[in-house]
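Every protein chain except one is present and positioned as in the full complex.
For subunit A:
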């Protein structure tokens, strides 16, 4: 079915209630793979990090990575899940060349963690609770590179190259319960959920969860139902939506597309869809005419995983403060609104500000620089804030120089520019560029005298009591000192010289 015109988002929401299901795959940052001892570092030569087990050679057998299991349990606990007392791996059988054994070692009806939730905070501070159905352990596949075609897709390719370095890297798949009741905020909820999950994974230290590196991958399932109906509509499954913005856009687009199909009297096809970053649309992938039959059965090559209750409690006790609670604490400490905190989170600035404050900066000053000047520069360069070549300690030093009056804002920006340009630490930049505020009474006094002399008419107005006109004289002093004067002190001196009081 071709849909020529989307229904506007508002109209779609007027008629339908969206229901979402989000499936997130997190690639764990373990040193070795899930079932063998191969390294997991990125960027190695193709197939350099493989062995008989992860290549699926005849006779090779898997052995479970204990750190992988521990990470899965910690994720489960952080998601308020129950942890299975006994569970097994299962084989998910399907053929694909980048899957060495032609079955994926996964979990089926006995996930390691189940029945949890994650609270996510929306921009206005509202908390939305997302139910977690399960989190289970599995292994990643290899990577196919299709050569010779125009698009990098298999269609039209002359051949494909296979790299099994990724095959067997541990994954945790986290599946939500159907997310209902988000209404018009569904795209925002989806985005906030993935963002919160990412924060959680990072706080646990189990993965860097960098979406652009494929370390956190999201599938968005969406269906619409007319308002007031219990039963879910048919869903579409949009695969590999790999940025927070894309998650939000994919939900929004699918709401509009489903509404258009339904409004036109059509039926939604249960299918896999591809998301296109460039225009925010989705297109049909393969149609699932019948549910794929993966012929799951318990993996006979592995023994069951039976984490003792003592161990689970030990892991629970060792969990770090979770991101939402921590943000709320920081929000109070920093004295900012939920909305402002959300902006800080979205900018990826929480840890940077925390580190800057730890390095001695005032929270307000730290936030101002990271969310202002530095955010602007990161944005200009199209990089993450954390990727800027400046450390929180150096930002803290800049704020200290401002606080002690050695720099004003304009000079501080130049100091930061110097640091980013690789000219050294803030003190070195100030020294080299000669940025220090002119507070030397002699030099400042001379500049003040010259400004009064050169602007006699203005000086007269001030003498006549029009104190506001002194601003022009301050401006002249600042200009003469190339902005390096302490403006407040200059004003004081001008008024003194002209014999007027504030």
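Here is the rule we use: contacts are C-beta pairs under 8 Å (C-beta built on N, C-alpha and C of every residue); 3 or more make two chains touch, one makes a residue touch a chain; residues count from 1.
Everything below uses one rule, namely that contacts and distances are computed from a predicted model.
Asks: Choose one: "Glutamyl-tRNA(Gln) amidotransferase subunit A", "Linoleoyl-CoA desaturase", "Amino acid/amide ABC transporter membrane protein 2 (HAAT family)" or "Multiple sugar-binding protein". The correct choice is the protein name in UniProt for the chain not shown.
Replies: Result for the unshown chain: "Glutamyl-tRNA(Gln) amidotransferase subunit A".
Asks: If I consider the whole complex, including the chain that's not displayed, which of A:32, A:80 or A:93 touches that chain?
Replies: Per the contact definition at the top, the residue touching the missing chain is A:93.
Asks: Of A:101, A:198 or A:367, which sits in contact with the chain we cannot see?
Replies: Considering the complete complex, A:101 is the one touching the chain left out.
Asks: Of the listed residues A:85, A:124, A:208 or A:301, which contacts the missing chain in the full complex?
Replies: A:301
Asks: For the chain that's not shown, point to the residue among A:60, A:472 or A:487 touching it.
Replies: Checking the options A:60, A:472 or A:487, the one contacting the hidden chain is A:60.
Asks: At which residues does subunit A meet the chain that is not included here?
Replies: That gives, for subunit A, the contact residues 52, 55-64, 91, 93, 95, 97, 100-103, 158-160, 162, 291, 293, 295-297, 300-303.
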